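A single protein chain has been omitted from the complex, and every remaining protein chain is retained in its original position.
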Amino acid sequence: MKNNSSFLTKNRGILIFFAVMLLAPFLIGLFEGSTPLMIWGNQGSLSKFIEGLGIEIFILALFALSFDLLFGITGLLSFGHAMFFAVAAYLTGIALKTLAMPFWGVVLLVLLAAIVQALLFSLVLPRVKGITFTLVSLGLASVFHIIVMSSDMINLTGADVGLQGVPVPAFISPVTERLRFYVIALTLLVATYLFYRRFVASPTGRVCVAIRENEDRAKMLGYNTTIFKVVVMIISSLTAATAGMLHALYQPSISPSIADLGFTVTGLLIVLIGGVGTLSGAIVGAFAFRLLDFTLRRFMGESASFITGAIYVIFVLFVPYGIVGTIRMRQLRTKPGWQRLLGMVKPKN
Amino acid sequence: MSNILEVKNIHSFINQFHILQDVDFVVPEGSITALLGRNGAGKTTTLKSILGLASVREGKVIFEGREVQGMPPFEIAALGIGFVPEHRAIFRDLSVEENLKIAERNKGDLDRKRTFIFDLFPDLKKFLNLRGTDLSGGQQQMLAIARALVADNSLLLIDEPSEGLAPVIIEHMIDAIRQLSEQSTVVLVEQNFLVASKLAKYFVIIEEGKSVASGLMKDLEADKAMIHRYLGAA
Partner (left out) sequence: MKTNLRKNSKAIIILVIIAAFLFVAARGMSGRDVLITVLRGFSTGSVTFLVAAGFSLIFGLLDVLNLAQGTLYMIGAYVGWTVYVRPDTFIDVLTPVLLILAGFSLSALWGRLASRIQLAPKARKIISWLLILAGLGLLALVLTRYPIAIWNLNNYSESPITYSYMADQGLRIIPAEVTFEKISPFLAIAGLLVSSAISAFGIALLNRNESRSQTINWRKFLVPALLLLGGILAAVFNAQITSWMFAMSTNWLFVIAILIAILSGVGLGALMETTLIRPLYSRPIYQLMLTLGLGTIGLQIVQAVWGRPEFVWPKPEFFTGTGGACPATNLADLLENNCSTVFLLGGRVRVYDEIFIPIVGIIVLIVVWILLKRSRIGMIIRAGVQDRQMVEALGINVRRVFTLVFALGVGLATFGGALAAPSTGLTPVMGERLLLSALIALAIGGLTSFPGAALGSLLVGLIQQFMIKYGQIGIPLPFTDVVFKPSPPLVPASTVLLMVIVLLILPGGLLGSKE
């Protein structure tokens, strides 16, 4: 009992978030005059639209979370993170469409592929550090992007048009069963977040933070840092793959833009807005980013991306700790630790 | 005799670390002043603060009657301060000649000073085309001092000139510093009390980031208790 209550108090924020987000579609439904029963039956266009926006945010938040674990917690700055997401998305699409595999088989395949990918990245981990790792990850991801875009693969990936017409199993169809999809995505996000919180607080997680602060010192303490990095890589890759799979199921088409550097930058931007290394910042950042992007696009059309870009630059220059980080710093004054984080990857020694 | 440099109650930081907490001394023109103190007392930081390489948050540094604290290091140096840092900081990818040439502030500085420098360190002439990496410790020290002499510097800040050198070379270095002090004022940081006492006319003792004593070197040499208290056995 005591244990239970401490779980509740420790994770109060995320649990409130969970409850609010569960109720949100019903509450919003009331504004347009739909009864909760109608929402339950997936009627009511406004709440359906809000659910859709919510799903997109949850997917982005999952992706950003996985990025924060890798970069914010462990200090591995990968510029190929979009690849984890995109491989899963494309694999889901191809397996469902071209190979016509059963749904659970697809899930298994995607998760397996995520682990294989993480191990592939891990091959280079013991050798290359800091900036070189960033470059290698960028190189690997760019190759994947080029392969996806190439006309040789047009039958599988749809090249630059994107993969369209993926047959989604009826029970989670974003069209007819959107509320269910919404709840599943939300639950996955909250569960992942809770797991991440536990992970970071665990002894393994603490070693990861130590790696970020000073890898050599962690090594001298007798930790095999490579194994820890591989573990983090696998967890991060699995999370990103989950997000990618949801993306493939939710979106009517899988665009190759999720494989390019721009999407990694989106992940980075979300983490940056929320606060690097805070985990909850990924969720806050995803909300802020998606809502902002949505509003800007509505009012400004194409030129919205300039504003997004300007916000990115402003955050890098003036709000380096992000929303969550800045609030926490006000509360805790943990500046020295933060400054160490900022000087983390010195390009040259 | 006026003071070429006045350091007035400075507090300095390196990153967020408060290293100097009230250092205060003056350097009379045309003399050698030795900064003494234990390891980590803040002697090197004092030199860096004069040059602006460590940030001075409080107090004043007055060089030739001009307040220089807060100015960027290159502007302070350009006023006529030469710096010989702790580990010599010879540019490895540059030849000896280039190492000297880079210190020119006006075209032709090196040519004007060439004879003076080579009179001081005749050995350097032989190595002119070697790269910085190929020099021995003593040769690097000579080069580091020579580099500070290329431009017209009225003040030289020399950090640990005897560190890691063989006794014969230390003797040579002492002669050289004595000779060059006829041209410009020298502030010397020295662990080796014997070397410092041979060279310096004045001393300043720094302890835990504060200047605790200063005066004439010959008075300090007589005061064994003080030496013992601040510098350990000497």
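Letters A and B mark the chains in the order given here, with residues in each chain numbered from 1 onward.
Convention: a contact is a pair of C-beta atoms (placed from the backbone, for glycine too) under 8 Å apart; a residue touches a chain by one contact, two chains touch by 3 or more.
Everything quoted here is computed from the prediction, not taken from an experiment.
The residue from A:L8, A:L221 or A:V316 that touches the chain not shown here is A:V316. When you scan A:V265, A:L292 or A:I327 for touch with the missing chain, the hit is A:V265.
Touch with the chain omitted from the figure is made, among B:E6, B:E98, B:E163 or B:E221, by B:E98. If you put the hidden chain back, the residue from A:L138, A:L163 or A:A243 that touches it is A:L138. In the full complex, the hidden chain is touched by chain A at residues 77, 79, 124, 127-129, 131-132, 134-136, 138-140, 142-143, 146-147, 149-153, 260-262, 265, 268-269, 272, 302-303, 305-306, 309-310, 312-313, 316-317, 320, 342-349. Counting the whole complex, the residues of chain B in touch with the unshown chain are 51, 53, 70-75, 77-78, 83, 85, 89, 91-94, 98, 101-103, 105, 147, 151.
The working rule: only the chains that are shown with their structure count from here on.
If you average the Cα atoms of chain A and of chain B, the two centres end up 55 Å apart.
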